[in-house]
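One chain of protein is taken out of this complex; the other chains stay put.
By letter and in written order, the chains are A, B and C; residue numbering begins at 1 in each of them.
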């Protein structure tokens, strides 16, 4: 089945493997007339680039994006936007050994069971490099959302047991700290933890939080295409994510109704909620408050520690995975979460335009 | 946008409001030749029926299903299966007052913002009764999965702070206790908690766990249509669910790689994993282990306690919601989770049939 | 695969067999706030009702529609609209013999090859009664299009070799003549031909033409979802249709460019085309002129004449099909063509609302 296309109104079709010629995305259905240049996309791609700190692999990936179609005289044309990044720094030799066995925590085994074989170089299609196309598409959606006053902002909330302190929240730190934490003290501690675990040939997990501000009430569709349901698919589809929380998330299962309900109030003619346990979503539709979700990310499965596993000859073996791996994927995945949320939201805002018959009629009477 | 259709190969299209004439589902794409009668569906619907215990509303809902199409001589025909349940016990009078205000924790406000008005009777389309169609469709999928040795089993893992003890796991208790817990002692405590909270005009949340056994490795599609991503959409689309965990879920964010990786092993010629932190899913595909997920369910928002909110006249008001409401939705939602998981899995197993070119070629050479 | 759902933004899901309990449709994604009652739908359904003239079967089918969901206080709510017609006049006894053999020109043989068996009563799902759901859905779309000044009008252009004379075009005749021809003289001749062929135990074909006026330029999507491409799928999906023409259709293959191009002209500030060979569609998008298409409909395959065929026992046999069959399906199919065109057009008009980025931005700035 087709599994590499996402979205209903805007459809993104990503392609490419870790060690293939290139990776990219085709965005179909993006509206016409938005100014766009390669720098708009590159600036987001640079946020997922490795090699910039001790938190990431020492592989150097330049990841320079090229826009191949869908732009004319500096604006989107309404037709498919094709973007590509060439693979330049891949050393396939690093990976040849892993062709014969199944790495714990990786997709190797199910891949072989499904397709009969796999592109084992750097994880092939299940590599984190697959997210390049998501981020390139997310850059466009973020830009258009911004023109409507909507901001999608993700950051690292915790790495291992190191959590940010919201009283020290510093927006600028998100893009300037190696951990992508908005708290510089937490960042220091997190980087220490990462360094220690790297030294132990081990890896760490963490939590990414995403807040979306400025969303009008009513976005999302009742029943299956709820805003939170589609955000969950979007974010859970990012490799290494194992849990999703909306608003207070897992805490609600221990709440009582009187704790959990957010009361509505008119304040200066505006509808507000003093609390936001719901994370800005009620009945699958935005309620006008800040949309909040958290993604729990597992530790990088590629670790240098000795592990037991099996090979294709039916043998139980021990392995030590070589290569240049991130000891934590969280910081680089922050912009991926942001991108997937932006794509999902913009998509639902499009179809919301014809929720009311009167909106259609008045649009065509113009 | 169309938000009431779910699935890619099997598409279920649910319809109906809490206080309309009827509710139902059309299932398009279900394969031909499976034996089916109304009792197969009714037995699952009865598991979500209220009025059977102190855990549920005192409303009596018979919810007798009628199959209107797609069956001939006791078998599915391959064409759409339409199933319907008449609404018989609804008292719209109970709800007339709520037309004028927005209940905290409910979809009332975003519904009005989206559509300009709403069917306010019993929550209309956002009522829990909407799930009747899901369960009816789930019954068919569960039946076909069973023929392949696959069992989808959900149960209540906790209500409020009362959690089951796995050492007392009793499968039969799931369908015989009012809490749908597989631990009869925990059930007693949970029912006490519910009774207390109902007396306090309050409500409670809880956790539903679902385990799927017998799934071959390789089900699910890399990238966006990952098995866990689609299960997340499916389960998060159930009203009141606010978090989803796969396998060890939120715990993985504090794990190290050496904790979290499940080692593969050959045991009597079979590939096994001694641990299952991954919840049976790697890289978005089943890995041959038990698939495990948990849904965190918020407490029922309809509570009799006094709450502050707003009305349509721009006034801040206080309300006491009347009517017959469940003090907890968890037990009735268990079979809904089971249904959504079954639909999602079967759907992905269909398209997995043509993952390999050789499977297509050999199918048509028969 | 799911084959009974049509549309992208509005999705219609039809269900039901000729001799099942009922037939119906669920419409998902229809916008909120349009006034609707059962009479709006019934009036279109009555146009496809048989038993009203010598052109149709003598079967009496009341086909009273019931709206089961999606309407509140006389208006569409934005949630799924379920409509149903009970089967009342079916006599299954008429069809029992045909269970054993494959009727020429019918779907019997491929149905058995695909599914292993079939509901042979009255054609089951491949019966013309399947179109009830299409017409019910079409009624809603036509009503909303009318509010935008768009009229979708189909009629019989020819039956056998009897063609209408456009100089005698009489709109009122479409719904008052048994042939659905807009030319009363042609109608008389067509009815004679039909009577003769019925007497000879034979049947006739014909052509349905559909004109859509008032469509703004730019509706339809370049490449695969062209307006004419989706109209072709929509109309070709009606049983018995074997060819589709847009504008001058088959004639264009013998044209030269200088004949076929329609010149643009400003006339009183409006853009007009003096000719309309293109049928109102250029590059897959509406060009502001009248949209014109023709569907060529084969003669009813159920004829009383002796025919050779095969049975399931591997024997070559001769058959005489009994039962009450239409000698021509064209007049009853007119409203089906109209319905499918209305659904297709409205669907594309919805997504056209966000073709321009500025439209999205200004919508949400309101």
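As a convention for this text, contacts are C-beta pairs under 8 Å (C-beta built on N, C-alpha and C of every residue); 3 or more make two chains touch, one makes a residue touch a chain.
Worth saying up front: this structure is predicted, and the values here are computed from it rather than measured.
If you put the hidden chain back, the residue from C:138, C:299 or C:331 that touches it is C:299. Only one of C:8, C:48, C:143 or C:332 touches the chain withheld from this view, namely C:8. The set of chain B residues touching the chain not shown comprises 9, 29, 31-34, 76, 78-79, 144, 147-148, 216, 222-223, 349-351, 353-361, 363-365. Counting over the whole complex, chain A has residues 1-5, 7-11, 13-17, 20-24, 26, 28-29, 32-33, 66, 68-70, 72-73, 75, 77-82, 84, 114-119, 124-125 touching the chain that is not drawn. Contacts to the hidden chain, counted on chain C, fall at residues 1-6, 8-9, 14, 102, 104-107, 109-111, 113-116, 125-126, 130, 158, 160-161, 197, 202-207, 216-226, 228-230, 232-234, 236-237, 239, 242-250, 252-266, 269, 271, 278-279, 282-288, 296-303, 305, 307-310, 314-316, 348, 351-352, 354-356, 358.
To be clear about the criterion, only the chains that are shown with their structure count from here on.
Centre-to-centre, using mean CA coordinates, chain A is 44 Å away from chain C. Mean C-alpha positions place chain B and chain C at a centre distance of 38 Å.
Chain centres here are Cα averages; for chain A and chain B they lie 26 Å apart.
Looking at chain A, residues 9, 216, 222-223, 351, 354-356, 358 sit in touch with two or more other chains.
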